[in-house]
Structures are given as C-alpha cells and as structure tokens.
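All protein chains of the complex are present and in place, except for one that has been dropped.
As written, the chain order gives the labels A and B, with residue 1 at the start of each chain.
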Amino acid sequence: MDRRRLLGPLNTVIPNIGISSEINGSKSTPQTGISSSSSSNKNDIENFFLKTGIIENANGSAYLEVGNNVIEVSVFGPRPIRGSFIDRASFSVECKFLPYISQPGDELFNTNNQFNNSNSNTNANGRTGLTTIEHKISSYVETALLPSIILEKYPKSTFDVFVTIVATETPTYNSNEKLMRLTNWIVNCASVALVDANVEVKDIVTSGIVKSNKSGDIIIDPRGQIEDEQNEQDEQDDQNEENVLGVASFMNLNNDQLVGIWVEGGDIDQDLVTKVINGCNDMSKKIRANINSFLIDSLQ
Amino acid sequence: MSKANTDTVVVPGQYITPTYKLQEDSNIIEKYISGRGTTISQIKASETSTITVIAASILGKVYINEIEVTSGEVEDKNNEQKQQIKTFLVVVIPKSSTYLNFQKEHQQALSNSISINLPKENDIVLVKVTKITLKQVFCEILTVENGDNVLKDSGLGVNGELSHASVSPSGGSASLSNYQTVASSQSTMSAAQFQDIGENFRGVIRSQDIRSTERDRVKVIESYKPGDIVRAMILSLGDGSNYYLTTARNDFGVIFAKSVNGSGNLMYPLDWQNMIDVNNGIIEKRKCANPFA
Partner (left out) sequence: MTTELKQVSFPPEVLARIVPEVSLQRHLSIGLRPNLRNFLEFKPIEIASHANNITTTNDNVFGSSIVKSGNSTIVTTVTLGVVENTNSSTSTFNNNNNNNNNNNNNLTNDQFTSIYPVIDIQRGRSGAPSDEEMILSQNLYETILHSRLISKAALKINHCGLAIKETDINSDKDNIQIFYPDIHPQVFVNLPSSSSTLKKSYSFVIFCHVKVFSKISTIFDLCYSSIIDALHDLKLPRVYITDFSSTKISVKSRNSNTRGLVGVSKSSLNIDLNNELYYPLELSSEGGISCNFGAIKTVKNKQEDEDITMENEEVVELLADLEGEAEESTILSRISIIVDGNEKIKRLSLINGDINSEISLDILQRAIDVAKLRSRND
C-alpha cells in the first residue's frame, strides 16, 4: 500500500474501458493524426510548433506540438553532485507519460498500469518508476544527446533532462511507428531545451524518421494513416510488418556525425540501413534548418 | 584595435572562424582563441583534410576582441617565420542572463566575462556562510556575478509551505534523490550522489584566504559569521564537495550581515573591519567588502 499518495479506498477497482452501447457500435473516434500539411507532398515534414523558456524554475525548457503529440522538456542543471571529485558533468534523461495516457506499444510490453490490461486494478496515479516504454525512449534520447554535450566544461555537476509527454496521437496506426515518431520528436525538442538552458554543446542534435516499404522505397516522416491507406490500395496482406522503420539522430554541423540510430522491422540489410540513415539525415537537416531560424528569431 | 561583430547571432555548432587566418594583402596571421561559449571542432573539408574551426557552443552573439599576448606564448609555434601574429579572443555572449538583462536595463556597460551557468575559476560569486571553524569558513554559492543565480529553483516549499523558516530548503525530509528512476547515467560512475532541490554548490574560504594582509593573524570569528552574505572569488574547483574561495581583495567580503548572530537588524559597514547596527548601536567585527567598485 502506498502511504505517500492518496489512491482511494483499498477495495477500489479500476473498471475496464469497455465498448460503447451506442447503436452503431464502437465509439466514434475523432479523426485525428493527420495534420493539414499531410495532404501535400509526401516527403514534406509535418508542421510543428515550438516554444522555449516556458518553465520558470528550470534552467531551460522547450515545448513542442506535432500532430497530436504534445511534448514538454525541462533541463535542470548544472546542479551540484557530491561525493568524490568528478571532472565532468553527469547527464541523465527521464521520460514520463502523464499517467492517464495510453503508451504506444503497451499492449506488447504489458505495462502494469494500463487500463486496457484486464488484470490491472491499480490506480495509474500511483505508478512509481518508469515503464519499459519510457525506459526505451529515455535511453535512446540519452544516447543521442550525450555526445553533443561538452561535459568537460561542467565538473562536479549534473544535467537532468525531464521529458513529459502531455498528449500522444490516438493509436490508429502501428504502435511501433507511433513510438518511434514520438521518440524522434522528443530528441528534437530536448535539443532545443538544452540550447535554451545555455548548456554548452558541440552541436544541436536533430533527428529524422523514415519508413521503408517492401519494395525498398523510403518515405520520409511517415504519418501512419496515409501510408496505411496506400498499403491497402496495393495489397491487403500484412505489409505493415514488412516495413522497416528507422530513427536516426545527427550532429549536422559536426560532419553529420551519427549519434543515435534505432531501426525496427522486417528484413534489414546493409543497403537498406544506408538508405534509412540517408533518409533520416535529410529529414534531420530540414528540422535543423527550422530550429536554427527559430533560435535566431528568438534572439532578435 | 578590436573587432566586435556584435550583431552576429550564432546557434550552437555554427562555425565562427578558423583558428588561424591570413589577413588579406599582408603577412599578418590572425590567431583566434576559443573563449567562453565556444568550442573547437574539426570539420572535414574534403575526403582527406580537416580544418580546425571555432564553433559556437551556445546560442548568442559573437564578440571577437584582440588581446595582448605575452611574446613567449607566440614564439613556440611560429618563431622561424618572422610573421606578425595578432591574437583574438572569440566569445559568445548568451542570449540572456539575470545580470545581462539588468545591465541592459540600466544601460551599464556589458561586462566582458559573462559567466555561463556554472561557477568557474576567477568568477566572482555571492555566497552565504553556513558554518565556521577555527581554520575555515564553509558556505554555499548562491549567485555567480555576471551570470545567474546558481539554482533556478531555490527549493522553497519543498518541505511544506513554511518549513524553510525552521528547516533549510534542502534539509529536513528524506532524500529526494532522483537517482533510482533515471534511465541510466552513462556519463558518470555511480559513486556520485545527487543532491536535493535547493542544495547549492558549496565553498570553503580558508583562514589564510580571508584577507591579503597579516594572513596569519586572521581570526575567522572576527571576519565572518553564519548567515552572512559574502562576495568572494573562486580560487579553484577544490575537492568533490567544495570550491575554494578567496576574499583577499578590497571589494570582497561581507556585503549583508545581521547583528547578534542574525537575530538583529541589518548592519552597515563603518570601515573595512567593523559594522554597525544603527537601531541599537551594536558594533560587530566583520571583514567588509568595499561597496564601491
């Protein structure tokens, strides 16, 4: 029993989210997930909204909306650490969904707190620690951002990045794709938060996401539904499983150094990985250009 | 002769200048030194060659100023070719900090050594004395002058709305460590302990660093008392827990102090070693800072 949080009477049951008793059956989910820009050229990058400096008690912060994803990143640091002398900074990332949000892929990872998991009768508000999915995102973001930070300039201190996912897209498409898309944007948002915190970095890390279908075509910044529709037109078999998804992060001005890569999907060979990396690099450059002009504007 | 392209805004990673440049139509070599807010990076120019450039590491405006270099340093690289070398310091001033905004508002000259976030050697800091012993003064670093308050979040209210009146912001409750739930921490060994909200960097002023004259006769108790706000300079990074600070300069020392161990009123300096509480006439000994810079 958790004595530190008010989680209701002990015999409280969390009801399952059932079906709707409406005559026409299932609840009409609002058609979301497609932004206005998605109708244009498919290699365009979805519009995103970015704002910095909204959190007053953090050293730096950034807020990003893309599609229905809402991400908030706060950077705390440099803060002191004690103990033995450490000549450079320590860096950590913690990524958390607000407790009511269904996490992409939780049906696979069987996260304990989820409402659609029938054997969980716990209040999501009482969750301690990170779920598998949050761990996965946290460690990717940490890996991608770590090489960019000039840790030697910050002895005896720590940087802590806290990512809060305020909203996600409704799970109308492949959860893996949703998860990777989210991760991709978290990396971009966290980089901007680091800049806002005046943390000295070698370069701003930006990342991109691509999807490759069976025939090997690379689709930059896939947005679920559009591609799925196309798939249905092609053939109706399990093409989704044959798709290869890739997220890769770069320091574009530092010789395009690759700082993080995450590829998932069917048959992956070297050729495809190269294609994926190049596609992600293209996207990361476009995002970088946007972020650059945003930052310069913010100063003037 | 100083070059100051103050209007150029750079983003982190952006190249500012190569480290060496030949001036046009002359034999003068321009050497650029990477200052605060910049870093040196190797950029691939072609398949085989790389160029060493100075790149920005923070978002801000570029300032390039010529500096005088003692000839000794120049020689080691270029003494064969008798070329003239001009040295420039490249710094990036961040978009904002508490002091920067203040100086802009009051139309003061912007100080050159803008500090970025972390107290470094030779930074002037404002500290609060927490403990004194016969040999040294323990304190916490609250603010870096020309920078910001060290912590954005002072930790007020962490133990309850009013608890800070009896408990220091950081103390009191169980450890609020963020260590266990952090995904991982590849960059440090796990020996490091994280501190609580509102817990500042700590510093030590050794008795021989309190003033510059008669160092061996300094009495700590006649110089600082717990609760005093002291202006000091960072000597070195010190050990795992403490920075080493000095107040051996006229403009360093107590700037705010209360009489009767903090229970009285604010005192005003009479001279460099006496302060007076004007309400009740108590005179106490302190090593005062000259309030005029």
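Note that contacts are C-beta pairs under 8 Å (C-beta built on N, C-alpha and C of every residue); 3 or more make two chains touch, one makes a residue touch a chain.
The structure presented is a predicted model; accordingly, all values stated were derived computationally and were not measured.
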Residue numbers in subunit A that touch the chain omitted from display: 4-9, 11-22, 27, 30, 32, 54-58, 68, 72, 74, 76, 79, 94, 96, 98-102, 115, 118, 123-126, 128, 160, 162, 164, 166-167, 170
Those residues of subunit B which, in the complete complex, touch the missing chain: 98-99, 101-102, 106, 126, 128, 142-143, 148-149, 153-154, 156-165, 172-174, 176-178, 180-182, 196-197, 229, 231, 251, 255-256, 266, 289, 291-293
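Basically, only the chains that are shown with their structure count from here on.
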Intercentroid distance (Cα basis), subunit B paired with subunit A, Å: 35
Residues of subunit B touching subunit A in the complex: 9, 11-15, 37, 39, 41-44, 55, 57-61, 94-95, 97, 116-118, 151-153, 178, 180-189, 191-195, 199-202, 237, 239-241
Interface residues, subunit A side, partner subunit B - complex: 56-59, 76, 78-86, 88-95, 128-130, 134-135, 138-139, 142-143, 146, 150-151, 153-158, 160, 195-204, 251-255, 291-292, 295-296, 298-300
